[in-house]
Every structure is written in C-alpha cells, then in structure tokens.
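Notes to accompany the following structure.
The complex appears here minus one protein chain, its other protein chains still in place.
Note that the chains are named A, B, C and D in the order they appear, and that numbering of residues resets to 1 at the start of each chain.
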Amino acid sequence: MNNYFVKRLLYLIPTLIGASILIFFLYSLIPGNFIDTDPNLTAERKAELYALYGFDQPTITRYFIWLGNLFQGDLGYSLQFQRPVTEVLNDYIWSSFIVAFASLFLTWGIALVIGVISATKQYSFFDSFVTILVFGAMAIPSFFLGLIAIKFFAVDLGWFPAGGMTTSGADYTGWARIKDIAEHMVLPVIVLTMLGIGGLTRYFRTNMLEVVKQDFVRTARAKGLKEKVVIYKHALRNALLPAITLFAFELPALFSGAIITEQIFNWPGIGAIYMQAFSVRDYPLLMGFTMFIAVLTVISNLIADILYGIADPRVRVK
Amino acid sequence: MTQESLIQVHQLEKKYKTKEKMFSKNNEYIKAVDNVTFHIKEGETFGLVGESGSGKSTIGKSILRLQDISNGEIKYHGKNVFELDKKEMRHLRTKMQFVFQDPFSSLNPRLRIGDALAEPLLDHGLATKKNVKEKVMETMELCGLPTYHINKYPHEFSGGQRQRIGIARAMIMNPEFIVADEPVSALDVSIQAQIINLFQELQEKRNLSYLFISHDLSVVEHLCSRIGVLYLGTMMELASRDQLYENPQHPYTKALLSAVPIPDPTKRRERILLKGDLPNPASPPSGCKFHTRCPFAMDICKNETPVFKEREPGHFVACHLVDQEKANT
Amino acid sequence: MAYSSNEMIQSGHTVQKSSLWKEVLKRFLKRKMAIAGLLILLLVFLFSFVGPFFSPYMTAGTNSQAIHQAPNLSHWLGTDHLGRDVLTRLMLAGRISLTVGIGAMFLAVTIGGILGILAGYYGGIIDQIVMRIADILMTLPGLPLLFIMAAIMSEWQVPAEQRLYIVMIMLSLVNWPSLARLIRSQVLSLREREFMVATEVLGLRDKRKVLNHLLPNVVPLLIVTATLSVGGAILSESVLSFFGLGVVPPTASWGNMINTANTLIDFTNRPWLWIPPGVAIFITVIAVNLLGDGLRDSIDPNMKGR
Amino acid sequence: MKVPKYYLILFTALILFLAACNTEMGGDEESEAAPTEEGEQGLDVVEDTKIEASDPDSSPELALNRGNTVVVGLQEPGGVFTPYFNTSGYDGNVQSVMFPPLVDIDETGEPYPRLAEDWEISDDELTYTYHLRDDLKFDDGSAFTAEDVAFTITLLHDPSYPGSTDITEANVVGGLDYKEGNAEEIEGINVIDDQTIEFQLEEPNARALTMLGGQILSEEYYGADYSKGDLDYISDYHLEPVGAGPFKFEAYNPGEEIRFTSNGHYYNGEPEIDTFIYRTSEGDSQQFFQTGELDYSTFPADQDNFELLQSLGYANIDLYTSSNYSYVAFNHESEIFQDPNVRIAFNLGLDRQAYIDTRFQGYAELANVPVAPVSWAHTDEIEAFPYDPEEAKRLLEEAGWEEGSDGIREKDGEKLRVYFFTTDGSGGNDIFVTLAQENYRDIGVDLQIEQMDFNALLSRVDNGDHDLVSFSTTMQPDPHIGVEAFHSEYNDSTFRGYDNPEVDELIDAAVAVSDIDERAEAYHELYAKLQEDPPMILLNYNKVLAGTNARVEGFEPNGIRGIAPSLELLRIAE
C-alpha cells in the first residue's frame, strides 16, 4: 500500500511540472498583458511598471521564479486585485465548490437512478423516453439553458432569484441565510447538472447493461435472491466501481462549466472572476487558478485511483 | 528413430515479473518455464501436456520467438532462433507456424479469408498477384474448405471451419514446423475429430513436424509420437507415446492419466486423486514441485529437486520415487 | 471497403458489399431511433446546403426597412436586427455549424486516432510521451484552454470568413487527448488479441500489420466516437460564440445567432431570433447522438460505452 | 483627480455602472425596430428626458421590503478601494462613494467646490490655492487637513507608486525631483494652515485644478507607515478604506456586494439612507431590476429598453447623454492612411447615420467633434461628414486607388484591403461590421474583420497590425482627454504616427488657458482643423437609460459623474 501510494505520488510530480510548463508558456504566448490593458499609461510609466512587476525578465526566468514560488505555495500576486492570488482564490473558490458539489451530487444521484432503471428496462418505453430526455439535456448549450431558466423561473414566475448568492440588503442570518443561499443555488445547480447528466447517465446505462449480462448476476438469480437485491447489491456495485475513476475527470469539466454558469447567474465564484481576470490579463491569477485546477484534478485522480483500489477487491493493494 | 532433430530446446527458462517494487531489486518473479530441455525430430509430432499454468503455451510461443526468454537456447536446424536478425527471422516465419486455440479471436474479423490467406504470400513475395488466388484456393482445398468461401468473413463460419482457416493460414507458406496450441479444445467432439484428422492428413502429405500442446491426454495419445509432461513449468516426464501411456513412471503422469474420464460406464475405476490445487507459481514448492500434491511424497521430495534422468532409452523422468525404486531393484 | 487493399485478391465473384457491413446495416436498420436520427441529419444537411438556393434572400444583404419583423409570409421566420431573413441565415448558419462540427470532429479524430494508435501499438517511449501530454492536457480545464488558444490564435491574422477553421483547430486541440486515450486502450486490447499475434507469426511487415489489421479494427470505434463528438463540437462552437470566440459575424453560425438574441428583451419579445437556431442545434445534436448510439450498437454490439 | 482615459471594457463605468452596455462599441444590446419609423434621412434623436413611474406600487415586494437600504448594481469590483491604486474602473465607482474630491465637476464639465470650499488661481496660472471647508472629518472621526492633501499629492509622486495616475502632468514644482531625484519633499507644495494649501506649478495646465484637487487620503491612516520609495504597505489598506464621503465602508463580500453605511461626519450632513450597497452583477442586469434586487440600474439606451422600463410601471426613467463617444481609429503608420484624403474618403464612404439608426433607433447621436454634447466644449457649428460615397470614390481615385476588375480598388498592384479589429461579435459590433463591410464594398474597399478579445486587440494595435480599430471612450470630464492623443508627442499606440504640427499647437493652446470660454473657443478651432485631417472616424455620442425603482428618490445621474454626486441626496419615497 505504502509503496503503491508513494509511487503514485511520485508520478504526480512530472505531470504537475508538465502542467506548470504548459500553463506558464501557453499564457505567456497570449498577446497582451496587464499593463497594456491600461492604454492610458505613458510609455515611460509602462516601462516602470514592467520593471515593477518583473515583466521585463525573459520568459524562462519568469517561469522559474513562478515555479519556485509555486513550490512554496505562493501563487503570486494578483495584479488586478492587488492581493496575493491565494487570498483571491480563497475568497471565491468556496462558493464555486458549493455549487460544484451540489451539482456533482445531483448529477451522480440522478444519473445513477436513471441509468439503472433504463438499463434494467432496456428498450422499454421508459428507456427510450429517458434516452431522448438525456440527449435533450446534452443538446442545449448551457448558456442558453441558463437564460431560459432566468427568464422563466426567475423573472416570469419569480420562483427563484435571478442570480447572485444572497439577497442584497436582506441581512439574513442563521437558517434564513442558508435558505437564502440555497434558493440562489437552485438555478445554477440545475444548469450545471444538466450539463453533466447526459454523459454520465449513458455511462451508467451501458455499464449496467454490461454487468447485468455477467455470470455472477445469473448466479445471484439462481440463488433465488430478490430482483432488487440482484440489481442493487450485486450488479450496481460492480457497475459503480469503474465509475469512481470518472470522478476525477468530472472536476475540470465542472469548473469549466462553472465559468459559464457563474457568469450567467452572477454567482460569486472563481469561474466568474476567471473571465474578468482573463480580459485584463491578470496572469498570476489566471495561472494560479489553472494550476489550482490542475493540482485538484491530479489529486482527485489519485484519490479516485486509491478509492478504486479500496473499493475493488481485485485491485486492492495490500 | 534416427531422424535429425528439427527443434532443440535447451534449458529454457522464462520468468515473468509479477510485482514491481520501487526501491528494491528483489522483484517477484513467476518462473513460467523452468529449465526445460527437449527436442523435436523432423516429421514427428511432439506433445506437451500439463494443467493450466504449467508453461505449455509459453514454450510453444518461445520456440516461435513470439516472446522473449530469460535463459537457455532454442535452436531450429541448429541455429539459435534468438540470435537471428530481423531479416533472417522474417524468413524463418515462413518455415515455422502457429495454430491458435481460439479460432475466432485468432482471425481478424475485418479481413475476408481469401485476403487473410493471400496476405502472407504477398508480404513475403511467395506469390504474385496473378497466381496468389490459385495458391490460396489450393490451400483451402487442402484444409477441407470449400473454395467458394473465399470472400467470406470469419464470423460467417462455424467454429470448426474457422479452425480450418487458422490451419490453412499456417499452411499457406508451406512450413516445416507448426506449433499447435490447444487447437481442438474449444471445439465440439464431432468437430474435434475432423480437425484431428486434418492434422494427421497434413502431416502425411507435407511431412510436417508438430509441437502439439494440449491438456487432453486422449487427444495427445492419438496424435503424438513423443510426449512431455509439464508441471509448474518443469518437465516431469518425457517419453515416447507407448512408454508414457503403458508405463507411466512419474506419479503426476499417473494421476493425470487416471483422472481422465473414460467413456465406458463399465470401466469405472479407482482413481489416483490428487490433493488440493496447483500451488501458486509465484512461490513454487521447494524440492520437487509436485511434492505438495503427490500421494507418494517423501521427505527428500521436499528438499531436493529430483534430476531429470533418462531411465530407459528415450524415457526421462524427474522423480525421487523412481530413483528409489530403481535403486531397490 | 477501406481495408481490403487493392493488391489483395478480389475473387472472380463480383465483389458485393461486404457481408460484414451488411450485418451492420441489418442491425442498424432495426434501430428506429437511429434511423430517425440519420433521417433528421440528412434533412438538416439538405436544409443547410441545398435550402439556401431556394431562398430569395440568399444574396440579399441587410435591409434597414425590414428590421425585426415577426414571421410573416415573405419572411417565414421573420427578420433580425439588420433586416436579414432569419430562415436564410439559419440555413447558411447550418453550413457553418455543421462544417465546424464535422471539421473539428475530423481533426480531433485524426490527431487522437493517429497518436492513440502510435502510442498503443509501439508503446514504450512514444506511448509515454503521447500519453503524458494527453494526461497533462486533460488536467487543464477545457474552457480556459479554449480562451488561451483563442487569444493566441488571434495573432494569426485570420480573416473572419476563415475563422471557423480556427474554431475547428481549437476544439480539436482540446478534444484529442480523450480520444487518443480511448483509441490507445482499444489498440492495446487489440494487440493482445490472437489475430495480432498471428500477424507476428506470419512475419508480416509493420505497415501491413497496422494498416490491414489494426486500423480496420479501430475504424468502427473511430466512426462511433467521431459521430458522437460532432454533437459536442457543434455545442462547443455555440459556447465559444457566447464568449465571443466563435465564428465571427457577419458569418452566421447557429451559436452566434442564438447569442445575438442573448438578451432578455430579445428573448421575450422576439422568439423568432432564438428559437430557430436553438431548435436547430437541439435536433441536430439529438439526431447525431441517436445516430452515434445506433451505430455503436450495430457496428459492434459488444463495444463498451463511453 | 485624474480620470483614467479612453477605452471602455473595464474602465467603462468610471463614474457609475454604465452597465454592460458600454463595451467598446457602446453596448451589446440591440435596438428595437420601431418599424413605423422609416430611417430615410436618419431618425430624430430622442431628447434627454425624465419620466415618472406610472405605477409605483407595482414594485416587486423584494424592493419594497428593503427599507432604508438602497442597492445599485456594479460590475465586478476588484477590491482595491484606495483611490489612485485601483486597476479597475469599477473600483473607482466604489471609491467615489467614500472619497469626494476637493473640486468636483458638474454635468457640463465645469468645476464646483466639494471638500474645498474655494480656490484661487494666480494670474500667471502657476499658483493654485485651495481653501478646505471648516471642520472636515474623515469617516473615522479624525480631522481632515491640508496636510492630508499634501500627503496625497506627495504619495502620487512616489517613485514606487504603481497606479495609473500620472501626476507629473500637473507640473508641480519639484515634483520630478521627488520622483526621480533625491529630494525628500516636494518644493511646490506649501501647507499654509490646516485649511489652506498652495501648489506652485512649472507651467500652466488647465487640468491642474482638478488633478491637484482630487480625492484625498488621510495621512494619519494611510501615511502611518510611509517612507519614500516603498508603497507596498498600502495594499493592506485596500479593503479597509477611510474616506470623507457621504457613506463609509462597511463590508466587502467578494463577488456579492460592497456595503456602505451613512457617514455621520460628512460635511454636508449624514444622508437619510442608512445603508448603500453596490451589488456585483455581471453583464445584463435587467433581470435584477425586474425582480427588485436593484433599486437603480442603467440600461443600454434603445427603444427596447425604454419600452421595457415604461412597462414596468414602478421605474422612474432618466434618459441622459453620456460624455463619451465611439469612434474608429486609423492606423496612421499604415501606408494607406498617410493621405488625409483617404481618411476623409473613409469617413464619407460610411453611412454612419444608417448604422446609428439601425443600432440605436434614435437613442444615440451622430458625433461631429471629439467631445460629447454635454460638455461646454461641444459645438454644433462643425458639420459631421455626410454619407457621400461618390465623393469618397473620387477622393480615393485621386489618391491613386483605381478600381480593379473585381470592384476592389488597387494601387501599384496592391488591393485596397483594410483590416478592421474588433472584439466581441455580438450586438452592436455585428451591426457595425455588417454595414461597414457593405458600405465599403460599394466604394471599392475590401474590409476584412478580425475579432479578438479586448486585451489581444490592444496588444496587436500596439504592434500596428491593424488598419482600423473601433473604440469607445470613457466618461470625459475634460475635453482635453478627447484630443490629447492627437498630439504628436503623446505616447499612445492608437494615434501613433498622426503628426500634424498645427493640431499640436492648437491642443497645447487649449490646455494652456484656464478660462472656460477661451478654452471652448480654442477647442472649436482645433475641431475644425481636425476635420481637414481626420485622425479617426467619429461614430456616435451615447445616451444612457437609467431606471430607478420609484421607492427611492434623489438619483440625479449625469453624463460625466454618474450617480456619485447625488448619492447623499437619496431618500426613500413616502
């Protein structure tokens, strides 16, 4: 176990270094920088600021400075917020996480149920219906879905707030505040969920169909077990296992999706400020965010692998 | 029996790494083949028998250099197969062929059989585009395949026919030697007989040599002239067919033979039942590897590896019991 | 068929459609939803590529006299904020969106397919390099990657009409790693199949092994993933349009048509601006997915889902 | 205070949330067809107007229940609430709530006293004396004195000052010595007494009055750790501002809101409103006004939005003209645009009125001079270029551009192909590029459109990759901001290569006098000159449509300062 863990951890390093190289040099290829955003500066002032922010150094040097800081957990200093990137991320990341996790939870829950039902009732009306429905969810651009949601559920029906995370000026505390935030979450979570649900449902369905055909399911039936036990205890467990590794890939996708939903719903999350940071070329923040996601992805990958190792006795590491 | 030996396998050893450990050099190995020596004469059928995991297939594949070996030599006409360069090896491929166990997975599902058969001829320049079809049809007929099947795909054939295709593909370049790895074990009884007969016919017509790998002792008895018995990668007994089936020496061979069910209800007999399962090949028993299951195991068997010795002309056994009996008489 | 090379014998019997594909066709014809998907797609293609020739507004430019007209007899789907016929734009946009979808898919499948096959077949250092790069790319969130590429490529001085090629390149660069991964694992499992060992036994040249044996067996998977990724690409283009990184006006794509109507006012007052492109995307993506699903089931009933 | 100039995007709403509308082409909203109006000779420009809510009681509950709190939308602020240090214009809006300047400007751009009760300018225009109001206090209760003013101006001269304000433009005596030399203090700053401060200038500058009389930082608070050459410490104060405005800072919830409470120390009396909130809202904020989450919001001015606001019933509508304008800049380093006649041809060959009509439906005005009509410097006497394709063709012909076989003009085998850089392709840009491409095609010009994000666009314009590029200015409190870039010595990539000695002279002259009438005349002369050698294609003056929930009274937005000056007057309607 330890050996395996250490090995996996060591594997992370080249990946992360590769990611850091890619991130840094891709961003450095982008035309424009933070200082140029302010066309109002005189050439002298620009040169002064370049020196002040270290933009006059060669790219390679800057990379190593950045990497060096990275190792110390220092993501740099946001030009636009004039604060350390870690602080800025800390301000915004949690609200992103709340939505991401709520939607992750919903996506998996719904996909699981639908996947199992339509797999056990393959080619039934329900199966076809759900197939169409799921494809439907996959076929609407998320920004558009967001707009429709705002228009109907917020503006016309007034069921949910149109955006943001809290009601400004309402000054809720305690439960009322939690309820307020929950209400604001509903629409973005729905949109984000719709974004991911299609693929996952299809995945569970095919996985389930595969598992149901296997010998041990036949054995379980031959033992006279109830159909529910056969499906949920024997089949589902086996179908779920490979899905654990999917969790890791979901994450970057979720944050990508968050950029859209947070933008549309004014959710005070990291996705929303990413766009803003991009438009002013706040590279430390952009790189910090991207690197953060990369690290998160790699780590969740690792965790998924380890979880898989724990959950599946066949690969269980002793 | 003074034919020249076509294949010589000398002290063959094949190790697989099982677990890679990061910071230690003591990787765990499985010895799939452990110090195996035998030869195959021209025109004969040599049988390899043993249970699953005994290393039969590994030996077969090693002879064709389909995988690397860890130690030892394999010679074809006296030339070490593993020392050939790419070109020589490519040439050798036309001489030595392989017939797979699973006729379905060994055929490319996306290739018509005519194309599959023509391909090696064209690739090796053994036929021109003009005469290739003729040669293909010739081989198909030889292997009992109606030539009107030439444009069909593997999935359109039955299991038996597919195995005929597999044999035809092996035969198309007119090889000297064929390794047949459990070629009939996936087939039904009635089809099995057809294929076994085909092997015999081809040998008669083309003076082929076979290495016939099987777990089915009755099939091996029917086909092979000499037979080696493998247990956990080690050769336990090697003898001619008559010697082996009429006078088996090694307790393992005896047990194997007695375990084969005989299709005659009047002949229900007492068996030598082996205890337990095959040991884990990653940590094989010390001494004689068979001692853990041997009904006649002695103390010496646990500690000393018996020597693979020729007891009678052409009859080799590795067993302490036999040694003792010899000593006693 | 792609894989019966010419030098192979073609028997005296007239070569019929390979029965293998006949089987596929037979299975396919049984899937009503897939056929529906195919038919819808054909209609969408006809609509987009042939349709405009029947439109009197094909070459008409802007018309300030006819701005924001609701659907009527001369403009069946109304007009937009520049007085252009929405129906005609919808058809012309279909050309762009379908081209982007298919082009991006084609590029991604080509890159991912080639790299995946190379990595899977040769293994070793090639595999390491390709898969490491793929891994790294996959750790980066997709949308930021697209932003970065869009910004970098803005220096390429591409005129607006050719912008769609940039979009294709961007989408394929983001999508190839997962495809390469998929293809590689398929190749790895194929490599273990006995018929690949058989090619070794026969001493066939590498080229033949790859082209005649490996590739044809990867093709079905490629076809299926390719089909399914077309839908994704069309959607991605629309998302890029939302961020102003997609196809540039005045060239229309379904994505930027929706996006020009991306305000609550247009949304409420002028549904003819967004419903047509929205529905077009919707049914095209559904149709593509249904088709891909059906193809997967019929090409290889045992193929595992994504 | 010096206002960041030019270009919108982030800097747009320096004064107030000019909403999503003002991306650089002026807005991402399209306009209502108003199908009844036929745009032959251009629509009538809609007059600035105020309309009272027809049905104040129809306001959403959410707003009515809010009590003595007012919520206004603001695009994402960056969290730098120290004046002069912000990098985002939205932070400027936040600051303007807490930091009134010594000298403010009114809706026509004329100065009026704010924290300074009075000021004097010597006849040679080299000495500026400011008299502060009595008993000024910062919102933490500490005294506000001339020392604080001196401290602020000194700080701006610090060599490590990282912000965008270039105080050296004011030419304070000894300023450069302090910034670049070893001087420990600035010679030209003289604190006379607690309420009086005097500045000595090297040369006259009409803008020195507002630059030196800008927002003031408390020395006691911001200067406690100050030593020359090190301003890093200031970032610790960015989220804890102390000012002297009608409201004081209470809390900042990133991405959500910034909260202010009324300031009891405010010189003009504590405002009636207890709490003022800037709520963060990206892009289209219409839905928030509709659901009642915002009490005040601006909308892109067009028929659609106007009708929407009217239909809401509870909205007080205020349509006013902004001080910014939109234009298309030439690349003056490009061979093609060396000839002024070609530039004139490009002006004449574009049907700008048609574009404005299509896009704004009367809610914008064709620009004739580079200053908005709200400014004292504006004049109607100079006529905008008409749409005259024939004349455009003739001028191009004259310049040597002959019509080629495909209808595109050629000179020396080169096609007349120009690259137009723009950002976001939605809304207004879509209209502009489509029409411009058609118009220019008619006079034999091949207009190629390149779209990229704003920063890439700036960078590439800096490289001179473009031929034409579209921009919109920020609010323009002073007409100088609209023309300074035409000066040959001005360092700015947009008009680099534009070199007209007469224009230079006229620009210098206009800023060297302080008297408004004199300056106005000087500008008119300059504008006339620019007409002969146009540095750009002027497009339109923008209007802003503001909606106020009728429950709140007192919003008086104007085209230069937005809502900031009127915040102290807000109250809840009975």
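The definition used in the following text is that contacts are C-beta pairs under 8 Å (C-beta built on N, C-alpha and C of every residue); 3 or more make two chains touch, one makes a residue touch a chain.
Note that in this section contacts and distances are computed from a predicted model.
Peer 1: Which listed name, "Phosphoribosylformylglycinamidine synthase subunit PurQ", "Oligopeptide transport ATP-binding protein OppD", "Pyruvate ferredoxin oxidoreductase, gamma subunit" or "Inner-membrane translocator", is the one UniProt assigns to the chain that has been left out?
Peer 2: "Oligopeptide transport ATP-binding protein OppD"
Peer 1: In the intact complex, which of the depicted chains does the undisplayed chain touch?
Peer 2: Output: missing chain touches A, B, C.
Peer 1: Have a look at A:R62, A:K151 or A:R221 and name the one touching the chain we're not showing.
Peer 2: Of these options, the touching residue for the absent chain is A:R221.
Peer 1: In the complete assembly, which of B:Q8, B:S57, B:N151 or B:Q192 touches the absent chain?
Peer 2: The single option touching the absent chain is B:Q192.
Peer 1: Residue by residue, what part of chain B touches the chain that was omitted?
Peer 2: Residue positions of chain B that touch the missing chain: 51-52, 158-161, 188-194, 196-197, 200, 215, 217-219, 221-222, 245, 255-268, 271, 273-274, 277-278.
Peer 1: List every residue of chain C that touches the chain not included in the displayed model.
Peer 2: 26-27, 30
Peer 1: Residues of chain A in contact with the chain that isn't shown?
Peer 2: 214-216, 218-227, 229, 234, 237-238, 241, 311-314
FYI, only the chains that are shown with their structure count from here on.
Peer 1: Under the document's definition of touching, what chains do chain A and chain B have as common neighbours?
Peer 2: Looking at chain B and chain A together, the chains touching each of them are C.
Peer 1: Point out which chain occupies the most central position, where each centre is the mean of Cα atoms.
Peer 2: Answer by centroid distance: A.
Peer 1: Write down the chain pair with more C-beta contact pairs when A-C is set against B-C.
Peer 2: Looking at A-C and B-C side by side, A-C shows more C-beta contacts.
Peer 1: Rounded to the nearest whole Å, what is the centre-to-centre distance of chain C and chain D, using the mean of the C-alpha atoms as each centre?
Peer 2: 45
Peer 1: If you average the Cα atoms of chain A and of chain D to get two centres, how far apart are those centres in Å?
Peer 2: Here chain A and chain D have centroids separated by 38 Å.
Peer 1: What residues in chain D touch two or more of the other chains?
Peer 2: Expected reply: 287, 290, 453, 455-457, 460.
Peer 1: Which residues of chain A are in contact with two or more other chains?
Peer 2: In chain A, residues 30-32, 150-151, 155, 278 touch at least two other chains, as defined above.
Peer 1: Given the complex with chain A, which residues does chain D contribute to the contact?
Peer 2: 4-7, 9-11, 60, 62, 66-67, 69, 71, 76, 78-80, 85, 87-88, 160, 162, 164, 166, 235, 238, 253-257, 275, 277, 279-283, 287-288, 290-291, 293, 453-460, 462, 491-494
Peer 1: Under the definition above, what is the set of chain C residues touching chain B in their complex?
Peer 2: Within the complex, chain C touches chain B at residues 3-4, 7-9, 11, 13, 15-16, 18-20, 23, 193-195, 197-198, 200-205, 208, 212-213, 216-217, 219.
Peer 1: Report the residues of chain A in contact with chain D in the complex, numbered from low to high.
Peer 2: Touch list, chain A to chain D: 30-34, 36-45, 49, 52, 79-83, 88, 91-92, 95, 150-151, 154-155, 158, 161-170, 263, 266-269, 272-273, 276, 278-281.
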